[in-house]
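Every protein chain but one is kept in place in this view of the complex.
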Amino acid sequence: MGLIKKIVTWGRTKSPWVLHFNTGACNACDIEIIAALTPRYDLERFGVLLKGSPRHADVLLCSGPVTRQIGDRLKRIYDQMPEPKFVVAVGTCACSGGVFKGCYNIESGIDQVLPVAAYIPGCPASPKAIIDAVVKLLKSLEES
Amino acid sequence: MGQAIYNILVFPGLFFLILFGWAAEFIDRKIYARGQKRVGPPWYQPVADFIKLAAKEDIVPEEASATSFKLMPLIAMASAVTAFFYIPLWTTEALFSFYGDIIVVMYLLTIPTLTFFLGGWYSRSLYSTIGAMRTLTQLFAYEVPLFVVILASALLANTWSLSEITKFYALHPHLWIFNLLGFGIGIIALLGKLEKGPFDIPEAETEIVAGSFTEYGGRLLAFFRLTLDIEVIVGASLLAAVFLPFGLNLTPAIGFVIYIIKVLFIVILLAVLRTILARFRIDQMLDFCWRYLAPLAFIQILINLLVKGLLLR
Amino acid sequence: MSDIEKTKENLIQKFPALAEKTQITRETRIWTEIPFELFLPVFNYLLTDLHFNVLCAITGMDEVTQFSVIYHLAKENQLVVSLKVILASKEKPFINTITDTFPAADIYERELVDLLGIHVNGLKEGNRYPLPDNWPQGEYPLRKGWTADRLKKKEGGAPNA
Amino acid sequence: MKGPGRMLQLILESILKKPSTVSYPKFKEAPLKSLRGAIAFIPENCIGCKICMKDCPAGAIIITKIGEKVFQAEIDLSKCIYCAQCVDSCPKKALEYTTQFELAALDKNKLKVTTSGKLQTTTQNETPKSE
Partner (left out) sequence: MPKKVRIPVGPQHPALKEPVSFSLELSGERILEATIRLGYNHRGIEKACEERSYIQDLYLLERICGICSHSHSTCFVQAVEEIAKLEVPKRGLYIRTLIAELERVHSHLLWLGVAGHEIGFDTLLMFTWNDREIVMDLLAETTGNRVNYGINSIGGVRRDITDEQIKKIMKAMDTLEERTKYYIKIATEETTIIQRLSGVGVLSHDDAVKLGAVGPTARASSVDRDVRRDDPYAAYGEIKFKVITDNHNDVYGRTIVRVLELMESYNIIRQLLQNIPAGPIAVKAPRKIPAGEALSRYEAPRGEDVHYVKSNGTENPERVKVRAPTLANIQAVAHMLKDRYLADMPIIIAAIDPCFSCTDRAITVKDLGQKSEGLMQWGDLRKYSIEWYKGKGIDFSNLKKI
C-alpha cells in the first residue's frame, strides 16, 4: 500500500497540469504566467502543462482580485476540477486584492472564495517567482 | 498457449506497446520543445502523467450517458492494440495474419477515431460536440488518401495481407522506392489521424478547449492519452511495414533495432512537422485533402500499376 | 491666426452665448461649456461645419449641484474640443443618445447609465455595462458621496448573491 | 518565395543548439540590482512621520510606535505591490528595497513581516517553509 501511495504521490508531483484563470487581473500577472511557459523559463521542465479544460487540470492558477462578476464562475470552474486540486494565487491582487483593495467591485483575494494552497506575492509575480512557488508547492506535496 | 498470452500481453504486445508509446510521446514532446528552444519535459513525463491521471477522481458529466462515456476509452485502446498484432514488425511475419488483414487493420485503426467522436458526442458539452464533429469531418478527409496509398503498395505486391506485402518487398528489395510519394501522403494522413498539429483541429485548444476530450478527466483521459500514444506506434509501424520494408530478413536483434529506428524516424518526422506548421482550418483541411492528397494518392496507384506492368514482367 | 483660434472664433460667432465659457488651454485643446438646450446645435455645428468627427470619449460627472457630461471630440486627430454639457435636472438627469452619428458612443453612454444613473434617451436595449447583472437598483457608484459600504449594507454582506 | 515550412531551418538548428532556458531554480544568478523586491525597514532611522503609510497605494505598511522614539513597521507582503513609493517618500531613508523576490508562501500569515527597533531585527530573507 505504501509503495502505491508513494508512486501516486510521485506522479502527482511530477505532472502538475495547470489551468489559468484571470479573475480580474490587470494582465501583467497573466502574461508573466505565459512567460513562465516560454523558452526562457519553460515550466514544462517540471511537467507543467497549460490546459484549457478544468477537467484536465490539477492546479488552478488565479490572477486578480476576483471581481464580483467572476466570483461564482470561479467557484464553478473549481467544482469541475477533479480531486485532488490546488489553487494558487498569483500576484498581490490574488493574495489580498493589492492596489484594488477597497474598490467597490472586487473581493479581496482568492481566499475569500476558494481555499488557496500557495500565495505568490509580486506585482506582477515574475516568472521566476512563479517557478519558485511551483517548486515549493510540489515539495510540500511530496512531504505530506 | 502460454507463448501466445506472453506475446499478446508482454512482448511484442501490450506491455511493449505501452512502453514504446510513452517513449515516443517523450521524444515527440522533447523534439517539439527543443525546436522551440526549450528544455522540454524530463524522460519520465509520460509515465508521471499517466500515473497522476489514473489516480485522479473520475467525473462523468451529469448530462452524459455514463456507460458509453466510460466505455469509449477502453474500446479505443482495445482496437488499437488488436490492430498492432496484424502488423509485421521486424520479421516478415506478424503475430497473426490472414489473407485480407490489411482491411481489418485499416478498420481497427478507424475505431479509435470513432470513439473520440462518440466520446465527445456523449459528453454532451458544446466544445466536445464541435470537437466530435470535427473529428468525424477530418476522418473523412484523410482516410481516403491513407487507404489509397496503402492499397497502392498492396497492389504492387499483389496481396491483401500485410505479412505478404513485407515478404514481397523482402524479395524485391528496391521496389519500395517507388512508394516514396505514398509514404509522404501516409505521413500527412497519419498526422490527421493522430490529430497532431497542423491537423489538431478537433482539439484546437484556442477554439474549442480540448475538443472531444474536454469533459474527460482522470482515469478515462489517461486511457485516451495512452490510446493516442499506442496509435502513434501502431500507425508508424504500419507505415514502416508498408513503405519502408527493408532490413527484415536479418537476425531478430538487428531487425528489432532497425524496426525501432524506423518507427522513431517517423515519430521524429511527425514532431518536426507539427513544430513548423500552423494549424489548418477545418475547411482548409478538407480542401487540402481532397484537392491535393487524394489525387496524389491516385497518382501513386498509377505509378504502381505502371511499375507492375513494366518491371515485373 | 492659428487653427485653434479660428475654431474658437467660429464657435463664438455662431453661438455668442459661449464667448465667456470658451477657453484655449494649450495649442490643441479647447474647452467650452453649454447648457443642455444648446447641445444639439453646437454638437452638429462642430461635427458638420468644423469637422470634429472623431469621438475620443464621453465623461460623465457628478458636480454635487449638477450633473455634467463632457464630449471629447477631435478633428483629424489634432484639435480636441471638450464640450461640457450641463444637464437640466439634478434629480432626473437625462441626455439624448448620439449613437446614430457615433455607433461607438454606445459603450460610453451605457457607462453613464450604470455608473452615474443618467438616463440616455434613445439608447437601444442591451446588456448592462460595466456593472454586473446582479447589481442592486439605484446604486450609482460614481456619484459623489457614494461608498462601497452602502452596497455591503444593502446586500447584507453577501458579495456574490 | 512563399511556401509552407519556412521555419524548418531555424527549428532544426535550435534542436541541435543549446536551449535558451535558464536552469532556475537549480542555479540562481544574482538578481539585477535595480529590481524592486521586498521592502526592508531600518528602525534606527525612522522618526514615525508615517508619510510612507499615507503614500502607499496598497496600504501594505503600518508604522506603530512601540516606545520612546522606537518604531515598528509591519509590511504585509501579500498586499505590497513593490512599487517602492514608500522608499521615495520616506524623508529619513528608513526604508529601502531589496532584490528579494522569492516570496511565495503556502501560509498567508507568514507573509506579514514585522520589523522593530531596539528589541531585535527580523528581516525576511528566509522565505517561510511549508507547513
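Should a chain be cited, it is by its letter among A, B, C and D, assigned in written order, with residues numbered from 1 in that chain.
By definition in this document, a residue touches a chain if its C-beta (ideal position, glycine included) is under 8 Å from a C-beta of that chain, and two chains touch if they have at least 3 such contacts.
What you are looking at is a predicted structure, and each value in this text was computed from that prediction instead of being measured.
With touch as defined up top, name the shown chains that contact the chain not shown.
Every shown chain touched by the left-out chain: A, B, C, D.
Which is it among C:31, C:45 or C:94 that touches the chain not included here?
In the complete complex, the chain left out is touched by residue C:31.
Which of B:27, B:48, B:102 or B:118 touches the chain that is not shown?
B:118
Can you name the residues of chain C that touch the chain not displayed here?
25-26, 28-29, 31, 54-57, 59, 61, 70, 72, 76-78, 80, 82, 102-104, 106-108, 110-111, 115, 124-132, 141-142, 146, 148
Just the residue numbers, please: which parts of chain B touch the chain that's not shown?
35-38, 63, 68, 114, 117-118, 121, 124, 126, 129-130, 133, 136-137, 140, 197-198, 200-201, 204-209, 275-284
Since one chain has been left out of the picture, which residues of chain A touch it in the full complex?
21-32, 34-35, 38-40, 52, 54, 64-65, 67, 69-70, 73, 77, 98-100, 102-106, 123-124, 126
Keep in mind that, in the parts below, only the chains that are shown with their structure count from here on.
Nearest whole angstrom, what separates the Cα centre of chain A from the Cα centre of chain D?
20
Any chance you could list the residues of chain A touching two or more other chains?
In chain A, 39, 42, 45, 102 touch at least two other chains.
Flag every residue of chain A that touches chain D in the complex, lowest number first.
For chain A paired with chain D, touching residues are 39-42, 45, 92, 95-99, 101-102, 109, 111, 116-123, 125-126, 128-129, 131-133, 135-137, 139-140, 143.
In the complex, go through chain D and note every residue touching chain A.
That would be residues 19-22, 24-25, 57-59, 76-83, 101-106, 108, 111, 127, 130-131 of chain D.
Which residues of chain A touch chain B in the complex?
7-8, 10-12, 14-15, 38-39, 42, 44-45, 47, 51-53, 55-56, 58, 80-84
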